[in-house]
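A selection of the complex's chains, in situ.
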Amino acid sequence: MIKASIVGGTGYTGVELLRLLAMHPDVDVAAITSRSESGLPVAELFPSLRGHYDLRFSEPDPDQLAESDVVFFATPHGVAQAMVPEILKRGVRVVDLSADFRIKDQQLWEKWYNQNHACPELIGEAVYGLPEVNRTAIGAARLIACPGCYPTSVQLGFLPLLENDLVSANDLIANSASGTSGAGRQAKLDNLHSEVSDSFKAYGAGGHRHLPEIVQGLESFASQPVGLTFVPHLLPIVRGIHSTLYATLLDANVDLQALFEERYAAEPFVDVMPAGAHPQTRSVRGANVCRISVVRPQDGDKVVVMSAIDNLVKGASGQAVQNMNIMFGLPETSGLEVPPLLP
Amino acid sequence: MIKASIVGGTGYTGVELLRLLAMHPDVDVAAITSRSESGLPVAELFPSLRGHYDLRFSEPDPDQLAESDVVFFATPHGVAQAMVPEILKRGVRVVDLSADFRIKDQQLWEKWYNQNHACPELIGEAVYGLPEVNRTAIGAARLIACPGCYPTSVQLGFLPLLENDLVSANDLIANSASGTSGAGRQAKLDNLHSEVSDSFKAYGAGGHRHLPEIVQGLESFASQPVGLTFVPHLLPIVRGIHSTLYATLLDANVDLQALFEERYAAEPFVDVMPAGAHPQTRSVRGANVCRISVVRPQDGDKVVVMSAIDNLVKGASGQAVQNMNIMFGLPETSGLEVPPLLP
Amino acid sequence: MIKASIVGGTGYTGVELLRLLAMHPDVDVAAITSRSESGLPVAELFPSLRGHYDLRFSEPDPDQLAESDVVFFATPHGVAQAMVPEILKRGVRVVDLSADFRIKDQQLWEKWYNQNHACPELIGEAVYGLPEVNRTAIGAARLIACPGCYPTSVQLGFLPLLENDLVSANDLIANSASGTSGAGRQAKLDNLHSEVSDSFKAYGAGGHRHLPEIVQGLESFASQPVGLTFVPHLLPIVRGIHSTLYATLLDANVDLQALFEERYAAEPFVDVMPAGAHPQTRSVRGANVCRISVVRPQDGDKVVVMSAIDNLVKGASGQAVQNMNIMFGLPETSGLEVPPLLP
């Protein structure tokens, strides 16, 4: 059995890790930390876990964490930077769900996150944990930077097009929408039910922290600089990200459906829908899958790709487990095989 | 007092007309028809109207309708075509909320609506009821073709840009999302609460009936042919349409905020939000207003416009009342002044 | 014109007062206070009010408030107590939407609200603002204690039964459910969309602050002591309270439908639904009405009453305006006549 610990367990990605790892045949959760809730049984904070865990939240303690094989960071950005070096030093591998090690350009990170990076020496080593692109590197990594939720949905949608130079890379549009769990379990007025429910809006249209991450990712598999307009929106749903992607085709003769199906044929967690279908966020609820559809309206020069993920699973904790499976040589789908919850 | 009748009163645009006209100081509702519910008090079908109306649904009868000054058609497409000629003949003016007379090209209409047009001789006369564009013609019209909900939100968003040749017209993108009342009050599996709630999806990405209407409208104020990619989405909210519009700027020096503010300064029902704000659908809930924001991400060559309306008000019944006000020389805001319902 | 001011304008009852007073023909809002948002235009905090108010939030200032004819307190409990004496002294009338003056027994208030009462000398004078019970006293009052949302829905439901000694008063059950706006506009984890949406629960089953208020109200029109079990629940909707009330009939021969219809025949804001109908919260959304149905299952000895209100309107701000109308001799329905928003 692999021993896993979770730093920062009171947020939605933390409880989601617990849910997923409860179903994992090869993992035991050894510790889950929270400074604010130290001593509290996790099942008291999250009654859905009653009967599944006897754990209590504990203070984060490097010595205790070092007894694990892998440590997940389910923390706000800035936390992992401070603790990861000590953990790696003790020979423990790390999967960081936060944004701390996602961006390779330190200055760019510091600009968008508005603080100094506390651990620049590890930025280069960290592997961006998108298995569909970096599977081999993930297997050998000590430190995984798990992709953000929006970035996962946007990159998987554009990937087959950019890898094959089929679209104009400097003119991409990503119109994305996220459920409210993406904002985390934080007491903010803007996230109240009365503020969000029965409404819809864009936010951050002028610039969102996931933009540089997405562009870096797209450029890693495009052969040219990428120009992207990214507008996120807030959906009155709990789980789910849906991205509608627009690009201009350079080649009018490509069979888009075949292209996508072939690119993802061997991927266990990317599902290309049949022609004419549209992915729904509920069809991936609770599951580590990205469903994608591609369409070319009126056979014109625009391609529209739609991708749907559960932001807490393939957009966060599920992808983290997928990375862990790869790192430890387990079957990649281990613990991630339950069907989505529909309706 | 103006006497108004409503044909097709059991749908959401019908009950919304009743709600709005109950607040109108200069209008009496004389009749509301429904073949299926004839004889039933409207307040029994719509308990929200208890105490506001004593009316019963009646069979549609041209002689009775002819006693009104204006007849609203709140019917599925195909119905108004068959009845409008007889009503106009009797000197009654018509505001048609359906798609029957919106598209000037008869063949195009027949292709997208998949039936022959029953009344081609009136297509030319019908005035497209978007007051922000056609106010003068509306005032003189016998027959108004009320714009669709998506088309209203998209046209008002692109209008200042296209009127002034500021963007590349052949490369427009409209990413729109609608609440479920836009699908009408019809018993369909796809519209069940259990199917829609807590989910999100695109639909009709390959082609939607509102596309030709939008393109026709945009071309009416652009000086060149319009190329538009339009992808509608289904929101798990009852009321509201939000459109996120993307275009490429031809002129990098334009002050977009000033442009929009000036274009709509005199418009009672278009509200340009301050720079940096994003319109929310709830901020227009129940009210005849379109709120618009414009932004230029990272000062690049893309302009993003966000517009929000209540699909049943500015997207249907409210706009119909606004048209009626113009037709009858009433203050344009008459009966349409109540604030939105927030939260 | 009556000049009105609002103390505590940043919560949901504050913005709802603004919405309702914008439609009131005889009232001008002179000031709206907020210590935290002083200086901010109200329309910036509540974009739904753009175009309806030019006001900015201001510091609460007794001299400025004294220029009004009436001051509404839309504040958490404890605030009105401290300010009301000074305002009354200057001859201004007060409608308090908070719980400060609702309970006549000072010690009881202090026990449930866990603080000393700052103004016990006015408790006796304050009139409980339930017009269906206290209309005459309201008309003459200087200080109105507006009923709570749950208490309004429960009292109006039991009123005809208790006034006529038709049920066993010591054995009443009120099973109530409220939308999230009832919890106010406060940044609390429990009220996040991700916590509330797509879920349902009871809370405070062991004891809720509205219990003593309800019992006091029921005893004011019952001829005997009242025993009530009250269990509130949290609904994943924004607006609406629904109470399902259970009592044991003492008289098997009473015509319950006629009883309710007669009791409320002259009440402009209580609507007894036809036999067999069930009130829906959406049928009162945004309107100052309480809809009630009464049923006697299987003609047994139990009576079930269902009542629905909008917690922000008949349960708070609308009832406050209704009280104000009575106090100032205006038509009781003034400004409160718009139909509910359905769908």
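Here the chain labels run A, B and C in written order, and each chain numbers its own residues starting at 1.
Everything that follows uses one rule, which is that a contact is a pair of C-beta atoms (placed from the backbone, for glycine too) under 8 Å apart; a residue touches a chain by one contact, two chains touch by 3 or more.
A quick note: this is a predicted structure, and the numbers were derived from the prediction, not measured.
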| item | value |
| --- | --- |
| Complete-assembly copy number [criterion: all chains share one sequence; 3 shown] | 4 |
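One rule holds in what follows: only the chains that are shown with their structure count from here on.
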| item | value |
| --- | --- |
| Distance from the mean Cα position of chain C to that of chain A, given in whole angstrom | 45 |
| Whole-Å gap separating chain A and chain B, where each centre is the average of the chain's CA atoms | 39 |
| Centre distance in Å when chain B and chain C are each reduced to the mean of their C-alpha atoms | 36 |
| Junction residues of chain B - those touching two or more other chains | 198, 238-239, 279-280, 282, 285, 343 |
| Residues on chain C engaged by chain B in the complex (per definition of touch) | 12, 15, 18-19, 22-23, 44, 46-52, 181, 185, 197-198, 238-239, 271, 273-274, 277, 279-280, 282-287, 289, 291, 312, 337-343 |
| Touching residues (chain side chain C, partner chain A) in the complex | 12, 179-181, 183, 185-189, 191-198, 236-238 |
| Touching residues (chain side chain B, partner chain A) in the complex | 171, 173, 175, 177, 194-195, 198-203, 205-207, 227, 229-231, 233, 235-240, 242, 244, 246, 248, 276, 278-282, 285, 293, 295, 297-298, 300, 302, 304, 306, 308, 343 |
